[in-house]
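Note that this complex is displayed minus one protein chain, with the remaining chains in position.
Our next item is chain A:
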Amino acid sequence: MSEVKVLTEFYHLPEYQTLAGYKAKGGYETLHKAFKMQPQAIIDEVKASGLRGRGGAGFPTGMKWGFLPKNGEPRYLLCNADEGEPGTFKDRMMMERAPHQLIEGMIISAFAIGSNKGYIYVRGEYVFPIECLNKAIKEAYAAGLLGKNILGSGFDFDLDVYRGAGAYICGEETGMISSLEGLKGQPKLKPPFPAVQGYLRKPTIVNNVETLAAVTYIIKDGAQTYRKHGTEKSAGTKLFSLSGNVMTPGNFEVPLGYPLMDLIMKEGGGMKPGRKLKAVIPGGSSAPVLTAEEVAKANLDYESLAGLGTMLGSGAVIVIDDSQCMVDMLGVLTHFYAHESCGQCTPCREGTGWLNKVLHSILEGRGRLQDIDLLIKVADNMKGKTICALSDAAALPVLSFVTKFRDEFEFYVREGRSKVKGTTYAEMHH
């Protein structure tokens, strides 16, 4: 095993969910340290750590904080716990097993950016994680760790959980802000960025659960210690959610730069008996798929995956074995994005629906050979033309699946059945 447990060291302890259990392992000691620092020094330390947002976009956290106006205007800290990217289940584990870790990270971050009010926006389906967070927040208030004059520091911070209601797009930061404002969760045009004009048009920082939890460890041990893990440009450890056709799926914390094949074969226990690795989606469903040959060359860091034309995203590694039909799997993804488009931008609203219809006409045996190129053409025309990245997220899997596994698509069109499974879509699923 090659896990490096920085964030997840005590996740196996049930008592770590409680304030007493968290404190017994040094919890909230870093908060005392942070209150003795200048807010700018915390921001500088986070910048020096090289921490990049762990939700998917990978934007440098300290730099994002630095975009806040210096005019002392009230500002909000929002924790993005919407976690809707298919394949991703790491934030759920963090909220269930270590809610105080997130709360401590949020208090330190709020102190650094001068925010007195925070929300944790959790996807609506996560009822149990919401219960865990609410219980921990109640404990923290009772212990004087939230509310007025925290630990006698003179700093006030109120924290609340907001339950979403089932919309993938609310994981996009401006969509999340719209939702919190009581609107449809539709993204907003940027600029202005949330750091300048966010929740209720006030300066707002939106960070992912894992990002905020990591802040505590950066302040506790210092940026340079944190940088000992990972690569120069992709610093620290990262939680990877491993799922699909592997023996032992789960969440694994490894240093950035860790070989993708090792994650699958060592942490994930390898492929199931008699099966071969066919492909991997390395960063959540919107990341372009890698072939088995490309997987062998890939490391789990932002640069290595970008070099292979894909992305680290949320760290969701979805493993596909040789028994799977890539046309069928792409059908799952096109259906998802067509279902989740918020409908605001025409290229996305129409494009996702079009991709899904064309793909399903192929799956149902009504495809034409020119439909394969039509998929590519439509997907190409969806990229970079909308308010948010959902359109790109829908297009990228289509382009990569069709390009890298074109023989399966052509076979399906010609024969009206799957090259891999030998059956029609109806036979596969009904």
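The criterion applied here is as follows: a contact is a pair of C-beta atoms (placed from the backbone, for glycine too) under 8 Å apart; a residue touches a chain by one contact, two chains touch by 3 or more; residues count from 1.
Here is the rule we go by: contacts and distances are computed from a predicted model.
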item: Chain not present in the shown complex, as UniProt names it (candidates "Carbohydrate ABC transporter permease", "NADH-quinone oxidoreductase subunit E", "5-oxoprolinase subunit PxpB" or "Hydrogenase (NiFe) small subunit HydA"); value: "NADH-quinone oxidoreductase subunit E"
item: Residue among A:I320, A:C348, A:C388 or A:V402 touching the omitted chain; value: A:I320
item: Residue, one of A:R163, A:K220, A:K266 or A:K385, that touches the chain absent here; value: A:R163
item: Among A:T174, A:S234 or A:S285, residue touching the chain not depicted; value: A:S285
item: Selected from A:N245, A:T310 or A:T386 as touching the chain missing from the view; value: A:N245
item: Sites on chain A contacted by the missing partner chain, in the whole complex; value: 83-89, 91-92, 123-128, 160, 162-168, 179-185, 200, 241-245, 249-251, 281, 285, 316, 318-320, 324, 329, 332-333, 336, 339-340, 342, 429-430
